[in-house]
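Every protein chain of the complex appears in place save one, which is left out.
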Amino acid sequence: MRLYKEFLESAIKNDPSFKNKLEVFLYPGFWALVYYKISRFFYLKNCYFISRLFMEMGKFFTNIEIHPGAVIGKRLFIDHGFGVVIGETATIGDDVVIYHGVTLGATGKEKGKRHPNIGNNVLIGAGAKVLGNINVGDNVKIGANATVLKDVLNGKTVTGIYK
Amino acid sequence: MRLYKEFLESAIKNDPSFKNKLEVFLYPGFWALVYYKISRFFYLKNCYFISRLFMEMGKFFTNIEIHPGAVIGKRLFIDHGFGVVIGETATIGDDVVIYHGVTLGATGKEKGKRHPNIGNNVLIGAGAKVLGNINVGDNVKIGANATVLKDVLNGKTVTGIYK
Partner (left out) sequence: MRLYKEFLESAIKNDPSFKNKLEVFLYPGFWALVYYKISRFFYLKNCYFISRLFMEMGKFFTNIEIHPGAVIGKRLFIDHGFGVVIGETATIGDDVVIYHGVTLGATGKEKGKRHPNIGNNVLIGAGAKVLGNINVGDNVKIGANATVLKDVLNGKTVTGIYK
């Protein structure tokens, strides 16, 4: 219920084509969060197989993969959603907007904590890849198809390969 | 029926691995257009919820999202199709070929008309993002993974970040 209210709030704020309160239930980004919550519940109880099962179900129905190990703030708005991947050790602040094709992933060079930390009020454009255990500050904008491999300071806008 | 004939024509022209007329029914790009037509029918009647329902169904079955508000020319050929997003105020000319991962999207800075206009006979490579209320001319080729943020003149080929 809280999830519904939060999502409604962010849909109205972020999607100019949003027209009707019931439409929330048609957004894959909403269902992805529902599956994430269930998957995370089992993950925190160390039921990894069931947890992964719900993760893969969510993935099948929404085309969005949020690993149950990721820590997510309030009002995350994933728009369109195809092919979004959020890794096991990623953290995301409040009021973040993520478009389709975004990856919060690993570089393959790190063990343990290997995914990024995203601040509050960050916007990540379609197709952008944010990789490695890096910190992306508050109010950052990441351009479409950008590849981000190092820390980004608060308020900055980054595009292209940022390393 | 016209849709079938048009799609068949473009499949033969654009997909070298095409082998059999019945295969048209196996192309997600074909079904995406069918769902778009249904969704657009309800959109033009202001039945936004039903319209969005068909849009989301099409998205689920084809992994292609065409907003019913978009205006699309003849013989649009979307190949492979995963993660294609075509925004509400986009317009597309005739004989356009769009590969998977392409977005005709918004930058978030514009209100109202905020998606691109694509000319005739344009080819948009896999993963390319064309953003904002810009004009892409006729016979343009946009390279794979390109990010296009300003007008493109007739006949031009663009790659990388074009702004």
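Details
Labels for the chains are A and B, by order of writing; each one numbers its residues from 1.
Heads up, the rule we're going with is that contacts are C-beta pairs under 8 Å (C-beta built on N, C-alpha and C of every residue); 3 or more make two chains touch, one makes a residue touch a chain.
As the structure is a computational prediction, the values presented were derived from the model and not from experiment.
Taking the complete complex into account, A:Phe82 is the one of A:Phe18, A:Phe82 or A:Tyr99 that touches the chain left out.
Contact with the chain not shown here comes from a single listed residue; of B:Gly83, B:Gly105, B:Gly119 or B:Gly132, that residue is B:Gly83. Within the entire complex, the positions of chain B that touch the omitted partner chain are 16-17, 19-20, 22-23, 26, 28, 61, 63, 80, 82-83, 99-101, 123, 125-127, 143-145, 159-160. Taking the whole complex into account, chain A touches the unshown chain at residues 48-49, 52-53, 56, 59-60, 63, 65, 67, 69, 82-83, 85, 87-88, 101, 103, 105-106, 108, 111, 114, 127, 129, 131, 145-147, 161.
By our rule, only the chains that are shown with their structure count from here on.
Chain centres here are Cα means. That of chain A falls 25 Å from that of chain B.
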